[in-house]
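The complex appears here without one of its protein chains, the remainder shown in place.
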Amino acid sequence: MSISGVKLLRSYLITKSNLYELLERISERNKLYAPLRHGDQVVLDLAKSINDILIDYIGHSTLPLKKILIPPREILYEYWIEKKSVTINDNLDKIASERIVIFGIRACDIKSIEILDKVFLREFHDPYYKKRRENTVIIGLTCVSPDKNCFCYFTRSGPEITSGYDLLLTKINEHYLVDVGSEKGESIIISNKELFSDATPESLEVKARIVKETIIKIKDKNDLPFFNEVYDQLVKRFDSREWKEISSLCLSCGKCNFVCPTCTCFDIIDEFDPIRNRGKRIRVWDSCHFLSFTRVASGEIFRKDRSSRIKQRIYHKIVYSVNDIGTISCTGCGRCIEVCPVGIDIREIVRNLAR
Amino acid sequence: MIPKQKPRVGIFNLSSCEGCIVQILNLGEKLLDLLKLFNIVDCRVLGVKEDYNKLDIAIIEGCVMSFEEEVKAREIRERSEIVIALGDCAVSGNINFMKDITNKPHKSKPLSEVIKVDHEIPGCPISSEEFYRVLIDILMGKKITKKSITVCSECVLRENNCLLEKGVPCLGPITRGDCNAICPSNNRPCFGCRGLADDANIDALIKAFRDRNIPISQYLIALNQMKHKGGEER
Partner (left out) sequence: MKLVKIEPISRLEGEGRILIIVDDSGKVKDVYFEILELKGFEKFCIGRPVEEMPRIVTRICGVCPWAHHMASGKAVDGVFGREPTPTAKKIRELAYCAHQIDSHALHFYFLAAPDLLVSPNASKAERNVIYLFKKHPEIVREIVKHRNYAVKIESMIGGKSIHPVCCVPGGVSKPLDKEKVEKISEMAKELVKFSEKWIDNWERNIFDKYHDLIMSRDKYYLETYYMGLVNRRDNSLNFYDGDIRVVDTKGREVHRFKPSEYLNYISERVEPWTYTKFPYLKKIGWKGFVDGQDSGVYRVGPLARLNVIEKISTEKAQQAYERYLAAGGKPVHFSMFAHWARLIEMLYASERILELTQDEDILSDDVINFDGEYVGEGFGVVEAPRGILYHHYQADENKLVTMANMIVPTTQNNAPLCIDIKKSTINIINGGEITEAALNRIEMAFRAYDPCLACSAHSLPGRLPIKIEIYDANGHLINEFRRD
C-alpha cells in the first residue's frame, strides 16, 4: 500500500535474539513466510520453526514474493449444480481470514509489490490479490551482498528503498536497524515495544554507509545504463538483426517468466466432474515464452516466431510497461539471468541495444 | 449430467509394456466414475469383449511394430469415431524407436504414421489425471489442446536444485511438461518421456550441454537432425 507520500521516519534497533522473539510472537497469530533452506536453494516458505529461518541469507529466494500473493495454482471458485440452481463458493472468505507476514524480502522484491499493485489493483481490483494484499505485512531485509546477477541499482529499485514495506531491517553489527514504513509496521513496534530501542544517530549513519557500499559493489560488477532511460533506444532497435541471434539461443523453457517478480500472466483452467455435477475454475501461472500463450480461440498463434516472444518479455519490462502502468517492470533482481540454462542476460541485451 | 447414451469405448494395445493401461486402472475411484460415464465394450486386459460395429472412442496404447499391428490399427480406425494415442509408445515410438537405432529388422512406427490420430496423451507412463481430463473433455465436447509448458519450468516452480547446473544431462528444457517434473524432483534427470516440447530448441540444449562439458548422446543429435528435416517428433 502506498503511504501517499508521507514518510514515517521513525527508526528503532532490535537485537538478534529479540528479533527471534518477535518472529516467534508473529508466527503465533500469523502465517509467517520466511527464507528457508531447501537443498542448495533459499525459498520463501511457511516457517514451521523459527530456528529454520535464514535471518542473514545471501542472494534471493528461488521464487519471488509473488508466489505468495499470486499462488502458482489457485482455485478461484468451486461450484455445484443441483437441479436448476448453481452454488458458487469463491475462496475469498478463507483468504480474508488469513493473516500473512512475509519476512526477509529484498528491495527488488519490495519494489515488485508496487508493480503488482499497479497491475492487479487499477480499474478492476482483482479480489483475490486484493484480499491477500490487505492481510499481508512485509518485513524487508536490506541487501548487503549482491550476487553477480544483481543490478537493482540500474532499475532504480534498490539497494536503497524508502517505501513499499511495513518494516525494513538492516543488519548493523549485532543489531538490526528497523525502519518503519507504514502504520501497520508502527503497530507491530507498539505491540512489542519492549523488544525495541530507539535508533541511534550512529546506526543511521552505518546504514547509509552500508547502502552506499552495496551500490558500489553493484556498479563495479555492471556497466549499464539506467533501465528507465533506454525506452527510446529500445523502440528504435525493435527490428534489429540482433534478435535473431538471441532467439537462436533461447529454449523457450519459460523459467524466466516464472522466477520474475513482476511477470503476472496467467491461464485459466476449468475442471468439471460430470457425475457429481461440480467443478472448479483454476488460475495458473503462464509464460509468454510458451507457444500456446498466444493461441486464440480460432487456433491461430500470434507469436510463432521465437524472437517475437523474447522481444515480448524484454519490451514488456522496459517499454510496454511504461505505456501501461507508468513505470518499468524490471526490478534488477537477476533471477532470470541465474536460471536461464543458456545464459541469456537481459543486461547484455539492453546494453547492446542502448549503445 | 451422466449421458443417456454412454459413448462406447475400446481400449487396445499394440507393442507396449501395458503400463499406460495400468495407469488407467490406477485412477482408483475416478476409474469407477469413468465406468459410469462410458461403456467399455472392448478391453482385453479387463476381459471385456462385447459385440459392436462402431466405437465412439478407441484408445490405442503401443507402437506399431509389425504388419499385423498396422492392419489392426487401421481396422480400429475404420470403426472408430475418435482415436486416442495413449502413451509415448503410441505417440512417438518410445524405446521401440531406440531399438531401431541399433537393429533394423522392422521399423517401428508411432500410431500417427499409420492412421489419423485425434488426440495424443503423452508420457511414459501417461498421467492418469491427464487421461481422466481428456476423456471428460471429449464427453463434454470441449476442444482439447496441449499446454506448451516445459518440464524445466515446472521444476523451477517446485524450487528444485537444477540438475543441469550440476552437470547432469537433463532434457527438461526441451521436454513437454504437465508431469510436474517428477523425475528431477526425485533427483533423476528428465529423459524426455513426454516427448518434445512445442517449439523445442534442441540446438540450444546441445550448446548448453557443451558449455557444461555434459556428454551429448547420439540419440539427441539424431533427434535434432530429424527435427530440422521437418520430420515427426520421434
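A and B are the chain letters, set down in written order, and residue numbers restart from 1 in every chain.
The working rule: a contact is a pair of C-beta atoms (placed from the backbone, for glycine too) under 8 Å apart; a residue touches a chain by one contact, two chains touch by 3 or more.
Note that the structure is predicted; figures quoted are calculated from it, not measured.
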Chains shown that the absent chain touches, full complex: B
Touching residue (missing chain; options B:I21, B:I59, B:V83 or B:I136): B:I21
From the list B:L37, B:I82 or B:I182, which touches the chain that is not on show? B:I182
For review purposes, identify every residue of chain B that touches the missing chain, sorted by number. 13, 15-23, 25-26, 28-29, 31-32, 35, 40, 44-50, 65-68, 94-95, 98-99, 101-103, 105-106, 124-125, 182-183, 185-188, 191, 193
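In this text, only the chains that are shown with their structure count from here on.
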Between the Cα centroids of chain A and chain B the separation in whole angstrom comes to 36
Quick one: which bits of chain B touch chain A in the complex? Just the residue numbers, please. 1-2, 33, 36-37, 133, 136, 139-140, 145-150, 152-153, 156-157, 159-162, 164, 172-174, 197-201, 203-205, 207-208, 211
Of all residues in chain A, which touch chain B in the complex? 38-41, 43, 62-63, 72, 81, 248-255, 257-259, 267, 271-275, 277, 285, 287, 290-293, 295, 306, 339, 341-343
